[in-house]
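Accompanying notes for the structure given below.
As you look at this complex, bear in mind that one protein chain is not there, while each of the others sits in place.
The first chain written gets the first letter, and so on, giving A and B; residue counts start at 1 in each chain.
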Amino acid sequence: MFAFIKRRKNLFLLIFALAIILIPLFVKNKYYIIVMNVIGLNTIVVVGLNLLIGFAGQISLGHAAFYGMGAYLSAILTTTYSFPPWPTIFIAMIATGMVAYFVGYPSLKLRGHYLVMATLGFSIIVHIFMVELDKITGGPSGFPGIPHLSIGKLIFDSDFKNFYLIWTFSFLSIFASLNLVNSRVGRALKAIHGSEVAANTLGIDTDKYKTKVFVLSAMFASLAGSLYAHYITFISPRSFDFYYSIQVVTMVIAGGMGSVWGSFFGSGLLTVLSEILHVAEKYNIIAYGAILTLVLVFLPEGILVGLYNLYQRRKIAALIERERDDGPF
Amino acid sequence: MEFHEQISQYIVSGLTIGAIYALVALGFNIIHNATGIVNFVQCEFVTLGGMMMYTFHTLLKIPLLLSFFLSTATVVFLGVLIERAPIRMAKSKAIIVLIFITIGISSTIRGTALLTWGPDNVPIPSFSGEKVIRILGAAILPQHLWIFAITIGVVISLQYFFHHTLIGKAMRATAVNRRAASLVGISVNQMVLLSFAMSGGLGAVGGIIIAPITTTSYDTGIMLALKGFAAAILGGYGNSTGAIVGGLILGVLESLGAGLISSKFKNAFAFFILLLVLFFKPTGLLGHGEAERV
Partner (left out) sequence: MGHSEIILKVYRLRKVFGGILALNDVSFEVKRNEITAIIGPNGAGKTTALNLISGIYPATSGEIIFEEKTISGLKPFHIAFQGITRTFQNLQVFQNMTVLENVMVGLHTQTRSGFFSCLLHMPIVAKEEKIVKKESYSVLQFLNLEKKTDWLSSSLPFGEQKRLEIARALAGKPNLILLDEPVAGLNVRETGEMSKLILKIREKGITIILVEHDMNLVMGISDKIIVLNYGQKISEGTPREVQNDPKVIQAYLGEG
């Protein structure tokens, strides 16, 4: 199926890296760069979420909360308490990971789909905290004045500079995911998805693995959140609501559950769609809902894979038709 | 207001909203028992109950009782449509995919509601006026009494349905063991269809009867339904008595929490309770090992 891409994994990574280096040299329109930066941030979240959904077969509707935790922790610690930004990103990832552990482990031990509701409930609680703890978070009007990231004298204060920063991390996320997927751990996750009972009898501690991949996906989201905070220098609870959780889930599904490159594709496609619909923002909800539903009903393997399979089937059907008419010889 | 009067008030409003949670929880349970999925469209069943009431009764001036039935019927029809179309047509029947589909449908309906009615809250008139009655120091509106009465009526009807009609027993049989049920001639597909219709009805009724008190909008259903789900878990997922007990307890706890501890975090209470239940007693108050370890 996409074994072609799998075997040439390093080639595609190389092309990807080259594209990242070259694009800002040719694309001078700031708006396009900003959109691509958003795609980059979403890619980090979606790639992580895909590990949970596509491989461990679990659903989370709470990744907006982890994204938001990364953003707020970085924002508050670096602005109010003058922590150094780079270590803070790391601290935020660890903290978010720990919280994810406490939410995830009890839910994942249970048979059935409890993680869905636990993450949804959790993300609503987090959102309420973001709004109501306004002394710390700035409340509904948001939290301004977040410093840009910098390395020595180089300050990441422009969209172009942030492009390189963000996409370096997107690249690393994809790279790490690909490593994970094609390894012992990746196989164990796929095994859990294939048959949890059998996986257990082969020595895989399924509860531990499911929890670890959930924590990992939360940490990816936290990283993206921190980068977002330092990029835009202003955050508000509106960016971290239930609708964002639905958006990233839709990106995973559209790109194809279980495909790392697919996550990048899904993130790109739907971020662009969002931008197009930005003119009439009220169409966002119905658009995402419709896409999610249609893809799941008709192309559950994802848009690319689904269309590819459809094309293959048409080709084979045409071949059979021709053989029937001409007769095999 | 005296302290004990305040408590009475909190308890009354808690029981009121708790009744709605109970209805929604029952809706979740019915579909879960029949199909094994978590049905996110339950959120929209609740929203649409209220919004259709607004359309029929407030905008089109159709009389109350007729509007009530029309609204409920519309949502029931929608439930049937959803089961017949996207759920039936889905290429993959994996539970994770079906749950995702309900998430997608829910978003689609919500998006449509936003485009149809706009983002604002809309009012629905109370069923029989606003004259306050005082019982044990609490101010009770006629609408509260309607909510209690209708909920009790619905619960009793459901009890009768599930225990004294053939179809109801068939549904219970399907929930216990699908294969055995189909082997004795029960059409599992019809049971699934029926479960969607009933959940639609329950959600709609819940949305309709609470709307005069809380007003309604394109996304009121989300909070109500999610808390209804929390109530279902609290009472023991899949257990109908649990749904009712869970709903009422959750409503009261939430109301007391908002009144006595903090009203800013009111919405968070229900979800705190949900997480606590999942952590410490996942089978809920009345459940029997439904949420077992793998």
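In the analysis below, a residue touches a chain if its C-beta (ideal position, glycine included) is under 8 Å from a C-beta of that chain, and two chains touch if they have at least 3 such contacts.
Because the structure is predicted, anything quoted here is derived from the model rather than measured.
Undergrad: Let's see if you follow the contact definition: name the visible chains touching the chain that is missing.
TA: A
Undergrad: With respect to the chain omitted from the figure, which of A:His127, A:His193 or A:His230 is a touching residue?
TA: A:His193
Undergrad: Out of A:Ile91, A:Ala176, A:Leu277 or A:Leu294, which is the one that touches the chain we can't see?
TA: A:Ala176
Undergrad: In the full complex, which of A:Met98, A:Leu202 or A:Ile276 touches the chain missing from this view?
TA: A:Leu202
Undergrad: On chain A, where is the contact patch with the chain that was removed from view?
TA: Residue positions of chain A that touch the missing chain: 3, 176, 179-180, 183-188, 190-191, 193-195, 197-206, 212, 216.
The criterion applied here is as follows: only the chains that are shown with their structure count from here on.
Undergrad: Which integer distance in Å separates the CA centroid of chain A from that of chain B?
TA: A distance of 32 Å separates the two centres.
Undergrad: List the residues on chain A that touch chain B in their complex, please.
TA: Residues 53, 57-59, 61, 103, 106-107, 109-114, 116-118, 120-122, 124-125, 128-129, 132, 196-197, 200, 206-207, 242, 246, 249-250, 253, 282-294, 296-300.
Undergrad: Help me check something: in the complex, which residues belonging to chain B touch chain A?
TA: Counting only chain B, the residues touching chain A are 36-38, 86, 89-92, 94-97, 99-101, 103-112, 114-115, 119, 222, 226, 229-230, 233, 237, 264-265, 267-268, 270-272, 274-275, 278-279, 282, 290-294.
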